[in-house]
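Below is one structure, written out as structure tokens, with a few remarks after it.
All protein chains of the complex are present and in place, except for one that has been dropped.
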Amino acid sequence: MIDPDKITTTTCPYCGVGCTLELHSKDNLIYKVTSPFDSPVNHGNLCVKGRFGYDFIYHPKRVTKPLIRKTPQEPGKRTQAFDLSEWREISWDEALDFVADRLVEIYKRDGSDALAVYCCAKATNEDNYLLQKMFRALFRTNNIDHCTRLCHAGSVVALQQAIGSSAMSNTASEVIQNDVFIVTGSNTTENHPIIALQMKEAVKKYGAKMIVIDPRRIELVDFADMWLPLKPGTNIPVFSAMAHVIVQENLVNKQFVEQRTEGFPSFIASLDKFTPEYAESISGVPADLIRRAARRYATAKNAAIYWGMGISQLSHGTASALSLIHIAFLTGHIGRPGTGLNPLRGQNNVQGASDMGAMPFYFPGYMRVDEDGNAETWERAWNVEPGGLSRNLGLTTTEILSHAHPGGVRALYIMGENPMMTEPNLNVTRHHMEQLEFLVAQDLFINESAAFADVFLPATPFAEKNGTFTNTDRRVQRVRAAQPPRGSSRPDSDILCDFAKRIEQRLGRPASAGWDYTSPAEVFIEMASIVPDFAGITYERIEKTGIQYPAWDTSHPGTPTLFTETFPRGKGKFTPLDYIPVMEEPDDEYPFILTTGRVLEHWHGGSMTRHSKLDELYPEARLEIHPADAEIHGIHNGDPVKVSSRRGEVVLRASVTEKTSVGIVFIPMHFEEAAANLLTNDALDPQAKIPEFKACAVQVFPAREHDLKRPEAVTERGRY
Amino acid sequence: MPKLTIDGQEISTEDGTTLLKAAGGVGIEIPTICWHEATTSNGLCRICVVEVEGQRLLQPACIVKAVEGMKVQTRSERVDRARRTILEMLASTMDLSDAPEILEMMKEYGASPERFPDAERREVAVKDDNPMYIRDYAKCLLCWRCVQVCAEDAQYTYAINFSGRGYETQIATFFDRPLPASTCVFCGQCVGVCPSGALKPKREFLLEQGASPEQIAAMNTGRKRRRAE
Partner (left out) sequence: MSEIDLAPLHAELEHYTMMGRSGLLPALHAAQKIYGWLPEEVAVEVAKALKVPLADVHGVIEFYSLFYNKPVGKRIIRVCTDQACALKGADSILEHLCRHYKIQPGQTTLDGDRTIESAPCLGLCDHAPAALVNDEAETDISTDLHHYDMGIPASPVFGNLRELTANCGNGHPTLLADYGEYSAFQKALSMSPEAIIAEIKASGLVGRGGAAFPTGIKWEGARHAPGTQKYVVCNTDESEPGTFKDRLLLLDDPHRVIEGMLIASYAIGASRGYLYLRGEYPYILPVLEAALDEARQAAFIGTNIHNSGFSFEVEVRLGAGAYICGEETALFESIEGKRGFPRIKPPFPTTNGLFNQPTVINNVETMCNVPMIIEKGASNYRKIGTDKSTGPKLFCLSGDVAKPGVYEIPFGLTLRELLEMAGGMAGDQKMQAVLFGGAAGAFATSAHLDVRLTFEDLRAAGLPLGSGVVMVFDETRDLRDVLKRLGRFFAHESCGKCYPCQMGTQRQKEILDRLAEGHSLPGDMERLQDVGWTMTDASLCGLGQTAAGAVLSAMKLGLVKF
């Protein structure tokens, strides 16, 4: 038994569940992770990433000194440098001065629109607040975004439109109070493992009935009462047909619709065409099953909907999420404990990053940038002269890249994100990255995006910084450092404040926007003084247990269930919808639908997990293909295959499994040697600007062993 | 709200409270081994047995619920003999070096670790078949917690169960498959509830074996090494 020097209670850096971690360290080496059994979020349970996946902190390839490219990079000719031999170590002063010089130069030459920043959904609330403040107050740009654009943007825009809010309405652990719940577009056991445990408990111990609506036979189907295996991208017909049934069979909660919604009459008219038979013809789900699911949901006492990327990551993602919201409105399963509209946020702090205004349309607190009142508030807070802040809507992540050409975005600052793995249509993304004039990466590893950078600023991971994360059910929780920053790395907040001061010096502004904080707690206080939702949350109050915002004052206990009386916009708004097919349907040339997603052991672009022992557990990408399809194409389990779309191709091994459905193949997004996003479609939702990761057309051919980039890597896992 | 007497003390407690909790509420600590706040009580270690008036046999305090008028003795000659003998048998069966609470109990009950000479011990090599945690079943107390949290107490993954029967019982995967080939998802819930160090994070194990923090950090293989099967 080792006696730890220190046990640090903090919050997990991986997914949006936000489990409480206790990091046990000896000699500044974390060797064990436990979790208190009385944590209200996870009750002592963790997943493999939280329990064992912290070792990336110590990986030899972690960069702990600032670096600059030996060969200066030119726009249009930018290359990737993975190897340290192509970089030179420099001091922090040199690095920050150089970056400040270049950014200010480009700003003065081309104006605010030439600059853009990717904030980080893994960094703390304080980190994100500071970064967006810097680019707004100093560079006067709203070209600020982060990976929520690629994730729940569709859900967020839909919720804003229909309700006026953009967060999970209830608390995840309330699932044990659900009599019925729908899980759609979410492979919860792999993506929100602890919430999946609670869902299983709800079914097994509390008699809840689960309805899974998903193209794949995910593990939760084993616990489900019903499984509606719809084709990717056919959410609107299926949920609208459910709405149709609810209306037709008189299962509408009339009181709720009358008192708390508007737009019902025109909405009903739009439902006429969405008969279950019509939905069946498009989605493949038997009409009878749609009816039964609708009745089950509508007649339940307490029902909730939990959803994920399958709803949002479509070129009609906003409309797709609206179709979900509608059935909650029709049945009144919202605004009470044990009900709700619950988008499961992916990143550990994507909720927080959004809340902190790391978005092109919103200041912190979802205050629209194009409203004068809001801009004036923040001008006062940041010592910016009246009219100084930009009132123009900025560019989203995908747009930032597609605008990377002379006359558009010239300089990009990336904090903890890896667009070269996570943006769609990577061949085009690569082209855009190459066009940048100046690129700064503030990260832990030289990943596929940082490899393009001019300057690399080594930041610290969660275990070496202090701050807060906000999880998917709006709980603001403490993040605590277990050890000092390794090497010369610095916490992101430190870097940003230091950096901002140098920029202010060069810009010669009359007043500073304020960068002298003695601790991240002060950053939070500054933000909370403007954003009422957080006014009652202080570091002292969340010392042991986080508080779910909104908490209006320091005696407010937090809000587990939202919308009990009214919606933020007043009444919930129905929006008539029409069926919108996916942009690229399968055809003779590309007969399979490719859908992408994650696996339990890895995280997104792989910067963390591929530098961890997690990679030993799951070292290679696998194409999931149904046995019927595999047989027709002569593919056996483990065979190499080439998968190609109109945009690119990858070679990887096939897993023949019934986890996917006939005509649908699945590739996880994590593996650069078979990057799924080389194939995906960058078609965007017009409102949310989210790409259609969940459906494009591909062809699958048998390939040869030597076509594989790393044939020696074989994933052999017994889990489902 | 039943009223009962524990060790001569009259107490009142909520309906459905176990004798263990009821006693703990008045500062009477009854020893436990297999019991855990987050797992189903099985009453299988029997170290928590107490005398209940009217019952011929000793009763497990972690299971038996307080009932109006009960008279309980948490210590007695029979209780102490049972606890001492169970502890002595444990010491003669497995490696208790990572179970300090049990070692403390042995002192309190005067249990002699050498009581059973020539006893067949549970000696089995450490199972090191995955990057995350090791299984040292020479330390396994067969408290069932790991099997339960892998099943309905938490994870519903059912990767482990028992092999053998009686004294030969061990925790095992299906046909002794290495953990990565079982349904194990490496959530570590089992590691989190193991009372005796039989399940341990690999890094902790390496530190105990004398590896330095630098050596352990350098063992991160990430993309470098793969095994082809």
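Here the chain labels run A and B in written order, and each chain numbers its own residues starting at 1.
Everything that follows uses one rule, which is that a contact is a pair of C-beta atoms (placed from the backbone, for glycine too) under 8 Å apart; a residue touches a chain by one contact, two chains touch by 3 or more.
Predicted model, so just to flag it, every value in this text is computed and none were measured.
Novice: So which shown chains sit in contact with the chain we cannot see?
Specialist: B
Novice: Which of these touches the unseen chain: B:P2, B:G24 or B:G43?
Specialist: Selected residue, touching the omitted chain: B:G43.
Novice: Determine which one of B:L142, B:V185 or B:A198 touches the chain that has been left out.
Specialist: Of the listed residues, the one touching the omitted chain is B:L142.
Novice: Spell out the interface residues on chain B facing the chain that's missing from view.
Specialist: Interface with the chain not displayed, on the chain B side: 33, 42-47, 49, 57-58, 60, 63, 78, 81-82, 84-86, 88-90, 92-93, 115-120, 142, 144, 158-169, 172-175, 182-183.
Going forward, only the chains that are shown with their structure count from here on.
Novice: Taking each chain's centre as the mean of its CA atoms, how far is chain A from chain B in angstrom?
Specialist: 40
Novice: Which bits of chain A are touching chain B when the two form their complex?
Specialist: Counting only chain A, the residues touching chain B are 1-2, 24, 26-35, 37, 43-48, 51-52, 55-56, 58-61, 193, 197, 200, 204-205, 223, 600-601, 610-617, 619-620, 710-714, 716-720.
Novice: Could you pull out which chain B residues touch chain A in their complex?
Specialist: On the chain B side, the touching residues are 37-38, 97-98, 100, 130-133, 152, 154-157, 159, 177, 180-189, 191-192, 197, 201-204, 207-208, 213, 216-218, 220-223, 225-229.
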